[in-house]
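Of the protein chains in this complex, all but one are displayed in their positions.
Let's turn to chain A:
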């Protein structure tokens, strides 16, 4: 928002008398300048302020300041609500020091995350929205639920009848065949198994992250104005997106011109790369490629 804290030219000028002007001071010739102009704000909230002044060398300089005015929330308050606005603070709020920072605006942009791209059908298997569904698509493994015996529908840990089934023998049974190489060599009876790796546990941390990185797409040559929601908007047409990240310079707060998009499904990532590499976005030609994992 634009805050104008300079006094208006007109008001200061009228208080000055001609006789009080120091003749050798060029800066007091300000009244020779054209008046200050304010244009807008227009429909996009762009406001222009044009000012004129003399610089140190006595030259006339035109200063144009362009600001965007953003309305955070439109609020139509009732009379009583406006009255309440001016209520004195009470209780602990009275002694609130400025540094306490009880109320903060999130630094993170939160989106209403759609379970699937708008328009796609619920029946598609990838709608499951997590990387587990895609494990099954790998082909070699077949999903068989050990609780209800149903094939290809869900994993044991996701079984809707899980709660109704008799309790299993515990955690020490062999990991499901589908759990892959990570645990296949793993625990025999009696060894400690971290909770996250146990048969009944939900898929966790490292494993999930690794898989996600496989479907990670690097986007470079982004314009400075591109933010995460824009990127999300651009990429979600290809399929469910699990993460969008735009690198931002810590000091300046400006975008560093690259970002990452993680897809839930590998095919979607592939299609996105094929489609968007070389795509013109915000006057720049995007470069979209597979993100190479860090060497460590």
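To be clear about the criterion, a residue touches a chain if its C-beta (ideal position, glycine included) is under 8 Å from a C-beta of that chain, and two chains touch if they have at least 3 such contacts; residues count from 1.
Here, contacts and distances are computed from a predicted model.
Only one chain is not pictured, and the protein name UniProt records for it, out of "LAME_0D09406g1_1", "Eukaryotic translation initiation factor 3 subunit I", "Chromosome transmission fidelity protein 8" or "tRNA (adenine(58)-N(1))-methyltransferase", is "Eukaryotic translation initiation factor 3 subunit I".
The omitted chain makes contact with just one of the residues A:195, A:253 or A:280: A:195.
The chain omitted from view is touched by exactly one of A:62, A:84 or A:275, namely A:84. For chain A, the residues touching the absent chain in the complete assembly are 72-73, 75, 77-78, 80-81, 84-85, 87, 89-94, 96, 101-115, 118, 122, 158, 195-196, 201-205, 208.
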